[in-house]
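For this depiction, one protein chain was excluded, whereas all remaining protein chains were kept in their positions.
Now for chain A:
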Amino acid sequence: MANFMNLIQNENMKIYRRVRTWIMLGIIVFLPILISLGVLAASGTDAGSSWSMMIIESTISLMLITIFTAVVASETVAGEFTWGTIKLLLIRPWSRSAILLSKYISTLLFALALTVITFVITLLINMAVFGSSDGEQLSSVAGMSNMEYVLQFYLLQFVSLIIIITFGFMMSSAFRSSGLAIGLSIFLLFAGSIITGLLAMTDKPWVEYILFMHLDLTSYINNAQGPFQNHPMSLGFSLGVLAIYFVVFNLISWSVFRKRDIAA
């Protein structure tokens, strides 16, 4: 019927008209700048090298982005239940699938925006503060330029981010309280990686199918066997496992949301 873009515009309005979102954006913009200036003030221009500073700051910012997008993804559906607005949202000439898809896309766009901002800010500030010294080599792979390494780093991080969004989104569809959905998503993300870290020390083969074994994809850039010494895997295997989780999470989100009776 009407233009699907309108639905995405609506969801974007509900993300960007909130003070919370601008606090998140502010942190993402100013944190790398503060770190670079702090390092500069403490030890002068020769202390840092721009590329490794960029990777350090990107890692920190992307960790924050993981939390921020998990919050936004967890709230996008559950929030409508908490606010009671779901009743007015679903009585419009759109299928529930279309409404859910618009929410999913707007959350992905939010994650993409934060990631691109982080890339640009960390690149510019470190070039400006520490200069584009090419004396260092980020990758241990011969012939890979620093820019290539950074782009691969961001690409692989964004793949993990998509999975985390999809996970948060599933929690959001499954729970009608945004507080519960946000809390549980964040808790599972942290508890999951800690528990998996412990499980990885055992030599049980099924450990390799746990989601959290595959969220640190950037290790594959320098090491084809991945992040866990005693569980050598390949990037293709990790992406395959993530793809299965991606499909399962989405199937759960969609089937729960499409069939649910809006009773409360």
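Criterion: a contact is a pair of C-beta atoms (placed from the backbone, for glycine too) under 8 Å apart; a residue touches a chain by one contact, two chains touch by 3 or more; residues count from 1.
In this section, contacts and distances are computed from a predicted model.
Of the names listed as "Twin-arginine translocation pathway signal", "ABC transporter ATP-binding protein", "Nitric oxide reductase NorE protein" or "Carbon-monoxide dehydrogenase medium subunit", the one that matches the UniProt record for the absent chain is "ABC transporter ATP-binding protein". Touching the missing chain, out of A:S43, A:S95 or A:S255, is residue A:S95.
Residue positions on chain A in contact with the hidden chain: 1-3, 6-7, 9-10, 13-14, 17-19, 83-85, 87-88, 90-95, 259, 261-263, in rising order.
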